[in-house]
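Of the protein chains in this complex, one is absent; all others appear in place.
And now, subunit A:
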């Protein structure tokens, strides 16, 4: 096995030295050595490159692979480079047997034709949260299964709120009042992340969607009201202007350092926050536009796909691994270890009662939406319009309605 891999790599190395795109053809035929019968080695590509996620996923993948009668050879690259890597592999026909994708990227990659519909292997997404399935579906076909998801909620510093006599806000009005009351000296009432990229769009979505805004056309009064909320919060001084340049990790640093009493963030920040024993915090749902209205939060997390490698045997085995990762037991296990939430709705109630810290997030999952559910592969264009608009409004270039209209018209 090892020898055959090496002999296949030799011409590839030679070709790359010659700097001629021959590498592509040299690697293209690498499926010839499929080992029917014995254990196959599945190539896995994902972006869980940091601990503790790296080890958690390694164990889960190994366990599922051995059930499917295979071993894995895994490559975990940094998040930002995954798509470029996938595109390179797609053009050189060296896609892995098992590929993890961030859920809003799935439809774009499925559109290229590089992925195999999972119904070919008899996989179905019955019992999964609707938003999660939407993200993994392209033109009516299921291309990925996502074992765990996440979303964003409102974190608050319990010590600061208790001291100020403020209860966690549940509506926009309460949010504005609470944020103003909690702002004093170098401490801001609220922190969110509003940079000119998809991270900023992701943070704006729960406000926009919960108020009835829609990405198909953002020049609507509903979206303008949501943007007005952000503008008001910043104008009142309750949110630092630095939010325009903050990543969610920066927001978390501000919260952790006590510079912000509340923040909009996700459960992946738990390990960082929990490392600080002096910090006491809790999480509630994102405040709603008015009392009693449902929250529509965006769904995060990664979906597992089976690329078109041409090797039927390995594809079938990879599909088995995907099914195994998505079993009830595996979902709960992965969610618990990665501070995320299972995607099968039947598991949500028991999971959030066993893990109270994620309750604020888990409660939002059944009504949550995926970013690509509506626009599919056109989502990146809409996401760009959204952040263009809120950056323009937050910097005072235009009022919310005008900013949204300008962005919508490009």
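To be clear about the criterion, a residue touches a chain if its C-beta (ideal position, glycine included) is under 8 Å from a C-beta of that chain, and two chains touch if they have at least 3 such contacts; residues count from 1.
One rule holds in what follows: contacts and distances are computed from a predicted model.
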item: Chain left out of the displayed complex - its UniProt protein name, from "ABC transporter permease", "2-hydroxyglutaryl-CoA dehydratase", "Succinate dehydrogenase / fumarate reductase iron-sulfur subunit" or "hydrogenase (acceptor)"; value: "ABC transporter permease"
item: Contact with the hidden chain (one of A:59, A:216 or A:381); value: A:381
item: Absent-chain contact - pick from A:66, A:171, A:197 or A:345; value: A:197
item: Contacting the left-out chain in the complete assembly, out of A:240, A:326, A:339 or A:372; value: A:240
item: Contacts of subunit A with the absent chain, listed as residue ranges; value: 19-20, 83-84, 87-88, 90-91, 108-109, 111-114, 186, 195-198, 240-245, 259, 380-381, 384, 388, 391-392, 394-397, 406, 410
